[in-house]
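Could you have a look at this structure, given as structure tokens, before my questions?
Only a single protein chain was left out; the remaining protein chains are all shown in position.
Moving on to chain A:
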């Protein structure tokens, strides 16, 4: 279908400390014991998109991600990994791989996306409208667990949840306005010309930019070359395209490939003229209307050549409410997504659940009177002592958990040692952590390799190994 896919993978992430460290780049953070990146890759694979370009921030991360991909997806995907400097934004990353892009359209997806929205739907909408860019917007997830009690309380308080302000046309297909939540203080500016052309604008704040875009390749390359200072797709490229959609500066736009091979010039012109005159007969989207001058009423008589169309289309694909779409971009969202993946949206995980609605690896060992509740996951080689209780939690590989341990609503990664009598509630315990006897953790994040001393009690704190 003439699409190329670029997966943008972040290395370090400030918002995800202490979970992300040098050893565990963001892309490999385990969500339900699978790296985040695998969700994207498998989504693409299931859509027959097997030629990918993965762009990784940072040298170390690139090596790690590359080796993980080559081990996990050998024979399944054709992946090329490109490395970019740590401080380069998403636009910068794209600029690096831009020369390698050849297909008509490029799909750019963030590596931290967990979704079941079909990329095909986005691509189809993109193609149908012949758009320059199409962005996937999804209903903003309800942050914080409705049933998790105290968990995540701290994060909620810390982060004011603010998403993009998005302006849509009445058919909800075109992007008219885009403003990132953080930039908005009191007022936002709406371009009069766009408003006039569209006639009506719906402004919504309940939509989240899912960081899944389809770009027209020629336009993307042109923008990247022309605007050296663009750093981010979301903050620079997208607003730029939306802003300038009625006075497009893209030369490559609408210079369709077919023209090169037209035979008789007259024939070409005739047909093009006819087409431009009869754009109608169909529901016209507003850029068409504008470029045909219906709204202005003062269209020049002789501008019947298609070259005079100076607009491009920025489309939005709005995922339906029934689909799942979230990004791992904060500790809170990490918790939420993990919970959803083993809970409500379990089809995402790719695991098959047992009758008790949990996953216990055959090699996991459970002690006497140990219970593992529903929506839990216990991976390979983990051992639990006697009288333990695990509820709504994920436990990684080769963990050693003593007796009388309670783990509720938590994420325990690989090779963690939890000694007898510990209580872990609403917390994230990274790999190689040691919890000594009778430690109590509530709503904490423990960075990799940290040792929690015996008998200590912590609430809503985060620790990293020095």
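To be clear about the criterion, a contact is a pair of C-beta atoms (placed from the backbone, for glycine too) under 8 Å apart; a residue touches a chain by one contact, two chains touch by 3 or more; residues count from 1.
The criterion applied here is as follows: contacts and distances are computed from a predicted model.
Q: Match the chain absent from this complex view to the correct UniProt protein name in "Argininosuccinate synthase", "Trafficking protein particle complex subunit", "Nuclear pore complex protein Nup85" or "Translation initiation factor eIF2B subunit delta".
A: The correct option from "Argininosuccinate synthase", "Trafficking protein particle complex subunit", "Nuclear pore complex protein Nup85" or "Translation initiation factor eIF2B subunit delta" is "Translation initiation factor eIF2B subunit delta", the UniProt name of the unshown chain.
Q: Of the residues A:121, A:190, A:205 or A:451, I need the one that contacts the missing chain.
A: A:121
Q: Quick one: which of A:48, A:75 or A:187 touches the chain that's been left out?
A: Among A:48, A:75 or A:187, only A:48 touches the chain that is not shown.
Q: Take the complete complex as the reference. Which residues in chain A touch the chain that isn't displayed?
A: On the side of chain A, residues 1-3, 47-49, 104, 118-121, 123-125, 127-128, 130, 258, 261-264, 267-268, 270-271, 273-275, 277-278, 280-284, 293-294, 297, 299 touch the unshown chain.
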